[in-house]
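Have a look at this one before I ask anything.
The complex is shown incomplete by one protein chain, all other protein chains being positioned as in the whole.
This part shows chain A:
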Amino acid sequence: MSHKFLRIESPAWVAEGLITEAQRQLLLARYPPDAVPAVGLLPLLGSLLVALSALSVVAANWAALPPVARLALLLSSLVGSYAGGHYFMQRGNRTLGRGLVGLGLVLFGVSIILVSQTYQLVGYDASGLLAWVVAGVALAYAHRSRMLAALTVLIGAAVQTYCTQALGSFSYATAALLAGGLGYLWWRRPDGLLSTVLSAGLLWQAALWVGVSHAKITWFFIPAMVVYAAGDWQPDRHAGRNAQAPPLIAAYLFALGLALFGETDAYAGLLRPPVLAYLGALAAVLALSVAGKKQRGRLDTLPDWLLLLPGFYLPGGLPLAIATLVVLYAHAGSVLVRAHRAGDADQLTLGTVLFVGATMVAYFKLTWAFLDKSLFFLLGGVLLLGLSWYLRRRNARVLAAAGAPGPAAKPTE
């Protein structure tokens, strides 16, 4: 609780007889003003400035340095930052220690790049930078650190982007290291933030793979939904849901795009992969996901798959747009129903936003010539008003129900 809040609010509590003046003093003493961390920040900022000045001195004279001096400079800063990291970790300052180890990992990649630059070496494949990803995965394991794992995801994304854009080839080794190495770490030590970062990183790899192999963009959803299915199997429900957020967002945006632009057959034509191969692969992933949901008792999230319905096989034009809208409505409705059952206010908000989003798309897309526009606007307005009334009523009921047993009812979901 903030000291400022207490100081401002507590006199009223005393006046209203909630607490005594002595209790107020005790509370104020319990939550002292937090000026101390700001003082601790000063040496850190100071050393950052000194480091920056050293960096600019080196950068300004880089061209004049002989290759051996450059090599020595890079290696000594590499070893120095790792040694510092190990030192602070042994002293018990794990945050600073891991931060320095992370800096060492970044310096390793910088060293590879700058040394190849110094010797004007050309890299023809990913092997030079692959060592960077390998080092990242190994360090994440050695220090059991989720921060280093997240950093490695970023490094993997950078390496893969370079490979596909500059070298014109996809590095399967990088993708496999991220999915296998860091995926296993995530499986054993689930964590909310790492789940989302790793999942988004894997989707980035999948997107680059689709781009470099000139495949139809719908193939992207096969690896994306494999990531989703992994979230179903993850024993930690929170981490699993966090890993599923990026694939779901991608699928939702795709469905939204289909509803908005699906009317032109040319766009839908870009999306149609060979029917049997695509549907077969999708069905296999669906089976994997359903098995996971069943195993962990999460079948309530099955309507997520509505977004993956391959509506783009329908003939383009109005049928496709309407079918996609129906799917969007059904999905938003399923989110709302699930939120009501669980009494989850955040999910309720999300469901409402999804519902309003689908309505907006319908509002802009389905103003046909034969339907009088004013009638459509009237319908849309009535629909939104009705929805808001319904949700407010449900919300009040849910909150009242959740308020009675107290917050202890929440974790059981």
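The rule is short, and it goes like this: a contact is a pair of C-beta atoms (placed from the backbone, for glycine too) under 8 Å apart; a residue touches a chain by one contact, two chains touch by 3 or more; residues count from 1.
The definition used in the following text is that contacts and distances are computed from a predicted model.
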Record-based protein name (UniProt) of the chain missing from this complex, from "(2Fe-2S)-binding protein", "Recombinase-like domain-containing protein", "GDYXXLXY domain-containing protein" or "NADH:ubiquinone oxidoreductase 30kDa subunit domain-containing protein": "GDYXXLXY domain-containing protein"
Absent-chain contact - pick from A:Ile19, A:Val58, A:Leu96 or A:Leu167: A:Leu167
Contact partner of the left-out chain, one of A:Leu18, A:Leu44, A:Val57 or A:Val79: A:Val79
Options A:Ala135, A:Leu260 or A:Leu314, residue touching the unrepresented chain: A:Ala135
Hidden partner interface residues of chain A, rising order: 62-64, 67, 71, 74-75, 78-79, 82-83, 86, 92, 101, 104, 108, 111-112, 115-124, 128, 131, 135, 138-139, 142-144, 167-169
